[in-house]
Structure formats: structure tokens, C-alpha cells
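Let me begin by presenting the structure, written as C-alpha cells, before commenting on it.
Only one protein chain is missing from this complex, and each of the others stays in its spot.
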């Protein structure tokens, strides 16, 4: 700690700080463009020049460390002169057309120039003009406005892990850009919109839609992954015009994934459901809520009375709120229904979610790990912010290893990586456990596991990963979606858990979206009741579906489709209309999207985050917790007289406090060998994970999304099956036959063919991750 | 020399001979610091490519050094010796900075423009010469001076220029 004085105010600050940080903490404003608390210091804009006693010249506050006894003047004549002249320099080549600039009203340059700029420019020579580049559907460039602060360039290198933007040319001719026209690949790219202090990088979807001063900001929580990034919704009248991050050091820091930033576009999609509807003689009629709800209850009651509540299944999307989850199951359980599940894409239920207790860790801890192993996870697509934390760890020297069915560039240094099929996945994990077990002298008391370990000596890969884990002071294992959605997921999870136990690592079985809330709210099957897969496979008479598309969000699209077609009564709460929904449902209850309702999100780190609605629901749609409340009331289920969603949360908290779950004994698989010839790898594409995303136009135009129509297979498998990339691939799975264009891609593991889910083609497949056969015969549908 | 291969796995990029030349430079820097070799490597590739750098060459070098393409573009566009468009067989870089100017570089430039019938930045129709006006080349005691390809020519006079051009043309 050192004592300094800024503008006469005495301060005690950490000696590692720069003047600007000390000033920020004390609430003293120093103008700046290039400085950003999360980026390295560039000191290139020179806007933060201040006077420091004993220095001949003004010094940049962002790059001058505090020293004992230092006296800083931010408003002295020297400081103001320096700042004013920098402002003048910045403006000579900057267009002065704020009224037509998209950044107008929230431009740091505009704001500051009001305070510092000369009214009339003394620069009478011509201004620089820079040609723009198309860098994809999300970000628009207007590089003539660039002031060369290089925040965007540093963001790429230091946060996104990929240097796509650079400064080419020199001197006055220096230009920030990609040099060659291409879409940015970072899943965090949108952050450069916020970072850019001027209007050079702006949001393409938001462009010219609204002015900063016309909008009101509402805090909210992003629902698409398990992070619960803090966001701000910018609302004009009743429309969300854009989404920006809200700082939360423990969660998303200052960042936001592109997914969370641009999904709002779907809120105004024409396919939004706005009216309650019932099907009368195969015709859809818009009705009032009372009629719709009564029809729903009547239909369900009829089935229950005639066939029993076992013939009803309730399936709910994990993107819904804690309150919605709780009321959903409470209502159904009130009707006697125990077939309840939110694990829509899961296929292996041998273990139990509560088996993976949420021990105490934060995202910050992940970032501090010195060894991290990713298992069955395409982490950048699944949890972009978690990927960012891991990347930071990697850049600080953590050893990150990756075992997956395919390998992609994770934009961070990777220590060891391996593309595997399911058998190799299991034996590799078992091999790692075996090494650790020997290291830890665990072999005597663990016969069941010993029997599962491979007999061969561990491979170098297994030894290396095991050594890294056991040597690490803080290690983290991450089991991702690809593992969790796999038909043998329980085996993978059990092995990873064992490895964590042996090595003292933290084990993170990554939940999808708000799944933690759903486990707390107990949207899980009761005793002896059916899980999501069984509900489809065993074809029930009635279904209640909430917040998802059966064709895209389940593990067994064709089976789900058949089950729904066969069912005699289907109630759907959803926000988006579709042909399929109309074909299969009997009652459609339009539900509000996350911006239109209050609720609670429980993220990967177990933080409970509450948010309020920012806009009124579209049309006549309603927040789902209100729909469920009335459903409870109309069904005469007890305890449904909530006044606000807070009452629901209070009740959940109380139940949780009173609950004493018995620890569930660890699941130990009976064998680790799996029959597999050619397995389909079914990834949920980054911008297709839920209905909202699938209706967001800009995200659907990204190269990531464009690429998902291809099946991918490595060269070796292609040769083995006689495939080439010119002819479409025919995939056969039981009686489903699907044709897809093929890409030869060596990052896919042997014995695997990659087929993205949530596409038209994938929705015609029997089960994701299933065995398939491939050919290139012309005979196919 | 055989055609440079500019795509494919690292081990087969460029010609064997070029790879040897590049590797010799890369070996001068500590492990993991291959980026340090980017300037010398660009020189080598530029020379092997008739005096200029195509985007494909820059991309291939990025691949070869395991750095991002933009890092190569940044360097190639920053340093004045790199040409990003085709140039003539011989590049004439005439210094017109202060010491050379005081000693008559303007007349030399004038003469060169007349002789070659091009302006600075241009290439003669026969593709023999590209003329550039450059900053101080560190030979001011020999002003006025120019650099043709790898050779300095000092104490220039119109006659010397004529002789120089005649020699190349013949």
C-alpha cells in the first residue's frame, strides 16, 4: 500500500496499481479510450494524460504505476492541455457526423469531445477514409470512425484467444481490420461492439434500430447456457432492442457470448405464439385463456380418470425458470402425474443427478486451476464463458487436455488431446483412473473398480493426464454435453467421478441451461416413474410439453414424433409456433419468453439469480409461472395461491432447507465395453440449443450455423466406407434414411460420423448418438 | 526452382530448399519463438517469388510459423521493403531524404523518371524496373544514392544512372 494524492484527495492504494485504477476506485474520472480494466495496457490513445508532480511532461494515467507520495492532478492546466490536444488530434481524422452514426448518444469520443474538443476544427486538410470489410452477420464495421485504440485487437489476442483483427499498415495509414474479408470465428466476438469506444464496430442486427437515449435498461439473466450471464436488456416501448453484458466479476465479468447477445432477435419473430388455441376437429381455434385452460385440464383429467396418471408425461425444457419448473411439477404431481423430466437430451439414466453434488467452487476457481481436462465437451460452443475462464487458465500456464469425439480449435494452448470413439473414451478414462489408483495406493480397497480398469499398461496419454491431475494444486474435470447426451453417459460420468476422487480434482458435470434449478425444483421422475426417454419410447396417452420442440430438443426425434402422433391428448406451453406443434398438440398455451417474465436462474456455480420481466409478453401470451398457477387453480390442486413469483421461490427455498437427501451411493458400471461399429456424434450446434436461438436470424446466418448441414467423417473412415465428399451421404438408422452433404474432416474420431442435431435431417433420425450405417447409394429419400 | 506448394501440411509447404533457408533463421530464436523469424522469412519468400508477397505466401508462412495470418499481414504491411503487388525485375529505391536532397536527389529522380518513363511506385512496361522513392538508407555521405536490388549506388550523377540502366537493359 502506498499513499498518494489525486486532485488533493489522499488515497491509500495497492502499490501494483496504475494511477487510473486508483482514480477509478476513488470515483475520480479520468478520460480514456484505450484503457480497459480487462485488457492489457496499451497506453496508445494518450487521452488519460495527467500531471504528476516531479514529472516534466504529462503522463498516461493508465500506464503510470502509483508510487509513495505521488501527487496527481487530473484537472490542472498541464493535464487539461494535454487531454485537449489529444482530443483535437483524435478528431482531425474522425468524421463529425454523430447524428448519422450508430454510436451517437453513447460514443465515448462524442461524450468527451463535448468537454474537451474545440468548437471549430483547426484542421483543414482532408480526412482519412477507410474502406470497410464484411466481418460477418453480427458485427458491422465503419472503420473510418476507428480511433486506433486497439481494444478490439487486444480482446482477440487476450480474451477470445484468436487474433483475427489486427492493425495493418503504419502511421496515419494504419487500419484496424481483418485485412482479408471473413467472418469472425470467436463465439465472444460481439464484445468488441461494447469495447469499441466509437462507432467503428457496431451491432449489425441493431443497426439504426434505436438511439441510446430512447431506450431503458433492464437487468436480466441469459437463459441459453449454464452460466447465467448477467445482461442488460435495452428496451424501447415494449421491444427489446438489444442486449449487452452487465458486469459481474464472479460470473461473466464484463463479457457476453454472441449467443446471449443476439438471441433477443427471436423475441419479435413472426412465429411467436400470441394466442391460446385449441384444436377442434383438426382445426385450430383461437380461444380465450379460460377456455384453453379448461380444455387442457379436461383433456388431461379424462385420460387420468380413464387410464391413470401413469399415462401422462410432463416434459419441460431446462431453459425455463426455477419457479416454472417448480410449479410444473407441483401441478402435475397434484394431478398424480409422476412421469416428469427436464433431461430432454439425456439417454442414459443409470446414475442419478443428485449423485453429482454441487460442491463448493466458483468460476474463478476454474480459472485458477493448473490442470483442466475436458471430457466429451465442445466447450466453446456449449459454455462460451466457461471456455473463456479455461482459456484464461491456459494462458496463465494451466495444462488443458481434451478428450472428445472430435477435436476443434479451442483457441487456447492444449497440452494433450485425443479424438476417440466411445470405447476408447471409456478405456482411456479407465486408464487414467488406473494410473491414479496406483499412484494413490487405492487398489486394495476398490475391487469393483479394479475389475473395470484395462489390463494393458496405461498409455502415455493416460499417464500424462493422470500425472498432471495428481501434480496440480487445483485441478478441474469437465464433462460436457457430448458426454452427457451419449447413450453411455453414466459410464463416462462414473469414471470421471472416480478420477476426480482419486486425484482430488473438482468434477463439473456441465448442466444444460437452468438444469440445476430443475434438480432443485424436482422436475425429475418420481419413484418407479418414467424418465424422458421412457416417456417417448413407451408411448403415453397424454403429454404436457413446456418450452421445447420435440423434433429438435429430444434425444429420439422420430420416436418422440411417433409418440406424440399416437397420443390422444397433448398440451403444449411454448413460445414459438410450428407445423409440427400444430400437427401434434391439442391445446397450445402461448408462454412468455425470458424477457417477459420474472424468475430465478441457478447457474453452474449454484448462484441463485433472480430477474424481473422487462417487457410485457407478446400478444396474449403469459408468463409461464402464471399459466401454471392458473392450471393449478383450475385443477383444484392445493397450495396454488401465489401472488408473486417470489412466493414460489420462498416455498422452494423452504422445501430445500427441510430436505435431507440421503447421499446416493456412487454408480459403478458393470462393464466398460460398448458395442459400436459406426457411431453418430450428435452435437447440438451452438446457435441451435433452444427454440429462441433457432429463431434468431443473425445467429442462423453465421458460418458456424451454415456448416451444420454437413455430415463429417475422417479420411480413414471415408476410405473404409468408400465415401467421397462430392456425393451426398446416406445415413441409415433402423428405418430412417437421411441424406446429407458430406465433408471429409480429420478432426472426427475413427468410428464416428458427425451429424449435428436440430436440423431437418437430424429430426428424421431415430436416436441421436445411435449406430448408423453409411453409404453413398443414390437410393434414398 | 520447383513451384512453391502453398497449402497442405506444414512439412510440405514451400520447396525443400526454401524450407531449409527458413529453418536456418527459425533456429536462431528460442523454442516457441518462431514468430521472430517472420521478417527474415518474408525476405526469403519475397525474393523467391519475384520480389513480392502474395496473400497465399503470407498465409503459408503463418501456417509454417504457427502464427495467425493477420500477424503476418501486419508485418508485411508495416515494413516498407515488402511488396504486396507484383514489381519489376529490378527494384530501384532512390533516397530523397534531407542529405540526398541537399546533394541533388531531385534531379536524379527527375532523370530516372524520364529515362524509365515511369513515376515512383510504377513499373516499366517491359517489367524490368520498379521505381520507388524511399526514406534515408543510411548512406548519406555518398549522397545522392540509390539501392538497386541488393546493391547501393552512391555519388549519383545522371551519367551514372544512364550507365546503370544501360547495363541492365543490355
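Here the chain labels run A and B in written order, and each chain numbers its own residues starting at 1.
Going forward, contacts are C-beta pairs under 8 Å (C-beta built on N, C-alpha and C of every residue); 3 or more make two chains touch, one makes a residue touch a chain.
Following the convention adopted for this analysis, contacts and distances are computed from a predicted model.
A.B. asks: Out of "Urea carboxylase", "Electron transfer flavoprotein subunit beta", "NADH-quinone oxidoreductase subunit F" or "Allophanate hydrolase", which one is the UniProt protein name for the chain not included here?
C.D. replies: "NADH-quinone oxidoreductase subunit F"
A.B. asks: Please identify which residue in A:2, A:26, A:92 or A:414 touches the non-displayed chain.
C.D. replies: A:92
A.B. asks: Of the residues B:45, B:87 or B:103, which one touches the chain left out of the display?
C.D. replies: Checking the options B:45, B:87 or B:103, the one contacting the hidden chain is B:103.
A.B. asks: Using the touch rule from the top, list residues of subunit A that touch the missing partner.
C.D. replies: 41-47, 49, 56-58, 60, 63, 65, 81-82, 85-86, 88-90, 92-93, 122-123, 125, 147-148, 167, 169-174
A.B. asks: Residues of subunit B in contact with the chain that isn't shown?
C.D. replies: 28, 30, 33-40, 42-43, 65, 67, 71, 74-75, 78-82, 93, 96-99, 101-103, 134-143, 147, 150-152
One rule holds for everything that comes next: only the chains that are shown with their structure count from here on.
A.B. asks: Go ahead and note the Å separation of the Cα centroids belonging to subunit A and subunit B.
C.D. replies: Taking the average C-alpha coordinate of subunit A and of subunit B, the gap between them is 48 Å.
A.B. asks: Would you pull the subunit A residues touching subunit B in the complex into a rising list?
C.D. replies: Against subunit B, subunit A makes touches at 162-170, 178-180.
A.B. asks: Can you list the residues on subunit B that touch subunit A in the complex?
C.D. replies: 55, 68-71, 73-74, 77-78
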